[in-house]
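Note that one protein chain is taken out, while the other chains of the complex remain in position.
Each chain gets a letter, A, B, C and D, in the order it is written, and its residues are counted from 1.
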Amino acid sequence: MTFMEHLPALQVVVPMLSAPLIVLLQPRGLAWAGATAAGLASFAIAIALAMAVLDGQTQVYAMGGWAAPYGIALEVDAFSALVLLLVTGAGAAALLAARVSVDRQIEPERQPLFYAAWLLGLAGLAGIVVSADAFNIFVFMEISSLASYILIAGGPDRRALPAVFKYLIMGTIGATFYLIGVGLIYMMTGTLNLADMQARIGDVVALNPILVAAGFITIGLALKAAVFPLHVWLPNAYTHAPHMVTVFLAACATKVALYVLIRFDSMVFQDRLSDHEFQFTLFALPLAVLGILVASSVAMFEGHLKRLLATSSVAQIGYILLGASFVSEAGITASAMHMFNHALAKGGLFLAVACLAFHFRDLRLSELGGAARRMPLTCAALVVCGLSLIGVPGTAGFISKWLLITAALESGLWGWSLVAVILVSSLMAVVYIWRIVEALYFQQASAEGDTSFAEAPLQLLLVTWAVALLNIFFGLFPHLPLALANGSAALLVGGAP
Amino acid sequence: MIYVFALFLLTLLVITAVAIVRTENLFVAVMLTSIFSLLMAANFFILDAADVALTEAAVGAGVTTVIFLSALALTGDWEKPRPGGRTVALGTVGVLAMLLIYASFDKPRLGDPEAPVHQHVAPWYLEKTPEYMDIPNVVTAILSSFRGYDTLGEVFVVFAACIGVLFILGVKPARQTAAAPQPVSGLRHHLIPQVVGRLLVPFIVLFGLYVQFHGEYGPGGGFQAGAIIATGVILYALLEGEAEALRAVPRSVLLALVVGGALLYGAVGVVCMLKGGAFLDYSVLAADPVFGQQLGILVIEAGVGMAVCGALLSIFHAFAARESMT
Amino acid sequence: MKLLELLGYYNYWVFAVVLTVGLYAVIRKRNLIKKLIGLSIFQSAVFLLYITMDKVEGGTAPIIQKGVPDQVFSNPLPQVLILTAIVVGVSTLALGLAMVVRIKESYGTIEEHEILGAD
Amino acid sequence: MIELALDVVSWVLLAVGGACVLIGGIGGLRLPNFYTRIHAASLTDTMATLLIFVGMMLQSGLSLATLKLFAIMLFLLLTGPTATYALANAALLSGLKPEGDTGQSKHGENTQP
Partner (left out) sequence: MIPETAILTAICLPLAGALAIAVAGRISPNLREATTLLTAAALIWVVWGLLPTLMAGGRPAVEVSEVMPGLTIAFRVEPLGMLFAALASGLWLINSVYSIGYMRGNKEKNQTRFYVCFALALAATMGVAFAGNLFTLFLFYEVLTLSTYPLVSHKGDEATVRSARVYLGVLLCTSIGLFLPAIIWTYMAAGTGDFVHGGILAGKLEGPAIGLLLGLFVFGIGKAAVMPVHRWLPAAMVAPTPVSALLHAVAVVKAGVFAITKIIVYVFGIDFLFATPSSGWLLYMAAFTIITASLVALRQTNIKRLLAYSTIAQLSYVVMAAATLKPLAEVGAAIHMVAHAFGKITLFFAAGAIYVASKKTEIHQLRGIGRRMPWTMTAFTIGALSMIGVPPTAGFVSKWYILAGAFEAENLVAVFTIIASTVLNAAYFLPILYMAWFEREEAGAKAHGEAPFAAVLALCITALLTLAFFLFNGPVIELESQVVRALPL
C-alpha cells in the first residue's frame, strides 16, 4: 500500500503516537516544539486528504486489513475532509501561538503533560471524524473528551475545577447515552459499521428500539455538542480554561459532535425511518431557534469578555443545527460552511482575547478601558473577527449567513420567519460585538493602569492576524470549503455515492 | 435452571444500587459499590462473558475501590443530606425508565438464537478465528486483531487518564498544614498482615503474569493482567507503606511503563504499515500469516498490560502521595 | 406472556432500573463523590445491556476447544466492546476523583451548592 | 460403588458447609455490635470454605480443576482470617471500644495506636 493510501490511518496515528513521546521530553521548550511539529504534520495530512477528496475519490481504509463489517473501516469523504481541515487547522494554529501564553499559565514541569493531552485531544477529534464505525466513534469521543477535561482543568483560576467537573459529568452522560443508542441499533441490526447499518436497518425500522436508539443518540450528541437546553457546561468551561485551550476547543470540539449527529442522522436514520425527516426537524428546529435567540440575548448582557464569547458560541451552534434541521442539500451545505466559518471567527476572537490577557489581568469589559491605545493591533484583529462573526459581507461569516438564509427560504415551511430569526440574531451579534469594541476603544483607561504602548508577543500576534486575514480571504474566495460543503451535502442528503 | 440463579443475582444488583444511592455515609457507599461490581462480575459470568467478568472483578471491584478510598481519605466521609422535593429528579428519571421499558418489548428475548445479533457478524468471527489466528479465545482474537484499532484507542484512554491525574494532581496543594507530615503509616507495626502480605504478593503478581500470557487460551489478556499486577503492588504499598512501594517500583519506571506500553502497541501497528500491510495488520509480521497474527496479538497484549499496570499504579501513587502532603 | 417469556425480558428491565437509579444519583445528589458513584452505576447498567445481548440459549463462553465438534458459543463481539467500555469508565472515574481532590483543597468542601456559593 | 460413596460424602460436606454460611449470615444480622458480628463472619470464612471446597474437590476427582480448587481454598484460608484481624485492629485503632470493656485494655501489647 502506497503512502497516500495510509493517510486516513496516519491522520489519527501521527498525533496519537507523538503524545507519549512528548511526555518524555522533559525540558519544556522541547515539549512545545514536538507538539507543534505533530500538529502541523497532521494539518498537512488533512490538506492532502482534502485535495484527494476534492478530485473525487472517497478514501476508504480497512484497519488491520479486515474488510468493512468485520474489521473497523475508516472513511474520508467531503464532509469529513472539511471537518478534518477545521480540527487540525485550529489545533495547529492554536499550538503555534501557544508557547508564550501557556508559559504564563501552566508551570514548566507540568507542560509536557499539557501538550501530550493537547495532542490526544487532536487525535481523538480526528479519530471521530475519520472513523466509519459506530463504537469506534465512541472510543475516540472518550479520548477527545478526557483530553479536553485535562486541558480545561489546567486553568489557573480555582473556578476551572467545578466547571470542568460539571463538563465531565455531562460529557460522560452524553457519551453513555450515545453508547446506549449504538447498543440498541447493534442489537437490532447486528453490525457496527455505519454503511452496513444503513443497509440492514431497513427491515427492523418500525420496531421501537430503533426509535428509542435514535432518541438516545440525538440527546447524547446534543449534550456533547452543547445544543441549547443541554449547553449549561459550556460557558463556564470555556471561560475558566487556559486561553489557548479555549481557542482550540471553541473552534472545533463541539462541531465534531454535531458532525457525528448530522452523519448519523442523515446516513443511518434518514431515508429509512418513515417520517424521520419530520421528526428530526420537529426536534432540531425549535431547539436551534431557541438556542440562537436565548444565547444571543444572554450574550448581550454578559459582563465578562470570555464568557460573552462562549455564550455566543452556543448561539452559533444553534445556527449549525438550524442548517442541518432543514434536511435539504442547501441546509447541509449551509451548516457545513458555518462550521468552518465559525471556527475561523471564534478562533480569531479567542486568540485576540489571549493577546489581551497579556496586559489585562481581569477580562471584564469594565476593566478593558484604553485597550485600543495600548494594543492597537490586537484590537484591530478582534474587530475583524468580530465582523466575521456578525456576518458583514466580505468576511467568512457572511457566506454562511447567505447560505443559511437561502436554505431557510427554500425550506418552505414558514421560511420567512426563520430568516427573521437569523437576521434578529445577527443584529444581536452586532450589539454584543459593539459592546466589546466600545469597551476597548472608547472606555477611559482605569486610573492606575499605565497606557504605554505594550503589544502582545509577536508569535501570538502573528497567528491572530493570520486567522483574521483568513477570515477575510475565505469571505472573498471560499471555493475550497464551499466545494467540500457542496460535496458533503450531495453525499449526505442528495444520495450521491 | 441457571436463569433462576441469574434472576436472584439481578434482583440483588438492583437492591445494592438503591442502597448505594440512599446511604449517606460515603465509606459505606464505596464498599457497596465494590459489592455492586462483584455482583456485576457474577452476572457477566452467568451470561457466558468470562473475560468481561474477570475484567469487571479486577478493574471494577479492585482498582475502583482503591481509588475511591484514597480519594475519600483526602475528602470527607459524610455527605450532607439534601432536603426538599425530589419530585423533579424522580419525574425525569421515571420518564426515562418508562421509555426504556417500553422499548424493551420489541427486543429479542434473552438467549434467543435467531436474534439479529447472532446472524450477521458474530458467526464470521467464530468461523474465521481458527482459520486466521488458530487461537481458542475468540474474544482476545477480536479484541486484539479484528478490532485492534478499538483497543489501541482504549490504551490511549488509559494513557490519557494517567497523564490527566498526574497533570491535575501535579499542583502542590495550596496550604501546607503546619503539622509535619505524620510518619508514613501503613499497617507497618502490624506483624500478621505483613507476613501474610509478603507471602501473597509474589503469587498475585505471578497470577497476573499468568493471566497476561494465557490470554489466547482462556479468559485473560492485557487489561485484566495489568489490573491484577497493579492490585498486587498496591497491596504491597498498603502493607509496607507508600515509600517502600515507590522504592520497589519508582515513578520513572511507572511512567516508562505507561509510555512504553502505549508506544509498543502503536509501534506494532506502524511496523505492519512499513511491512506493506494495513495499520495493525499482523499477518505481515511473519512469513506465515497465522504465526504473524499470534505474534502480533502476544506483543500488543504485553503493551496493553504494561500500559494498564503503569497507569493504575501511577494514579494510586498520585493519590497516596497527596495524602502525605496535606 | 408466559413466565419464561417474561423471564427473557427481565434483564432489560434490570438495565432500565439500574440506569435510572444511576442517573437519579447524578442529578439529585450534591456531593461530588456520590455523583461519581452514580455515574459508575449508570455506566455499569449499559454494560449489562450489552452483555445481555450476547447470551445464546445453551451456549458457552466463546473459547473454541480443539477437539469438540459442533459447540454453541455466545456472541463474542459485545464482550469486546464492554471490555473497552469498562476501562473507559474507570479512566473517567480516576480523572473525576482527581478533580474532586483538587476541589476539596481549593474550596474546602465537595458539596456542589457550597462550591457554587463560594464564587 | 466408590463413586456413589464419594458423591454422598461430598453432598454431606457441601450441605454442612452451606449450613455454616447460613449460620454466619444470620449471626452477622442478629448479633448486637461490631466485634461480635465480625466473629460470626469469620466463621463463614474459615469453616464453610474448608467444607465446601473439599466437597467440590471430591466432586471433580483427580484433574486440573481439583488443583485449581485447592489453590483457591489455600488462598481463601490465608486471606480470610488476616482480613478479619486487620478489620478488628483498624476498628480498635479508630476508637470503637468493645462492649462491656471498662476502659482498661485487656489485650496484648499491640493495641496501643
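The rule is short, and it goes like this: a contact is a pair of C-beta atoms (placed from the backbone, for glycine too) under 8 Å apart; a residue touches a chain by one contact, two chains touch by 3 or more.
The structure displayed is predicted, hence computed values, not measured ones.
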Discussion item. One chain isn't displayed here. Which of the visible ones does it touch?
Written reply: A
Worksheet, complete the sentence: The one of A:405, A:463 or A:484 in touch with the missing chain is A:405
Fill in: Hidden partner chain, touching residue among A:162, A:235, A:318 or A:478
A:478
Worksheet, complete the sentence: The listed residue (A:62, A:377, A:392 or A:445) that touches the chain absent from the view is A:392
Discussion item. Give me the chain A residues in contact with the hidden chain, please.
Written reply: 387, 390-394, 399, 401-403, 405-406, 409, 419, 423-424, 426-427, 430, 434, 438, 441-442, 476-478, 482
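Please note the rule applied: only the chains that are shown with their structure count from here on.
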Worksheet item: Whole-Å distance, chain A centre to chain C centre, using C-alpha means?
Response: 29
Worksheet item: So what's the Cα centroid distance for chain C and chain D, whole Å?
Response: 31
Practice prompt. Could you give the separation in Å between the centres of chain A and chain D, each centre being the mean of its C-alpha atoms?
Written response: 58
Worksheet item: Which residue numbers or ranges of chain C touch two or more of the other chains?
Response: 19, 23, 53, 77-78, 81, 84, 88, 91-92, 95, 99-100, 102, 106
Response to the item:
Contacts with two or more other chains occur in chain D at residues none
Worksheet entry | Partner chain B, residues of chain D touching it in the complex | 75, 78-79, 82, 85-86, 89, 110
Practice prompt. Could you pull out which chain B residues touch chain D in their complex?
Written response: 187, 189-193, 196, 199-200, 203
Fill in: chain B residues touching chain C - in the complex, by the definition given at the top
3, 6-7, 10-11, 13-14, 17-18, 20-21, 26, 29-30, 33, 36-37, 40, 43-44, 47-52, 55-56, 59-60, 63-64, 67-68, 71-72, 74-76, 79-80, 82, 86, 89-90, 92-94, 96-97, 100-101, 104-105, 107, 109-113, 115, 117-118, 121-122, 125-126, 129-130, 136-139, 142-143, 147, 150-151, 153-154, 157-158, 160-161, 164-165, 168-169, 171, 173-175, 217-219, 221, 223, 308, 315, 318-319, 322, 326
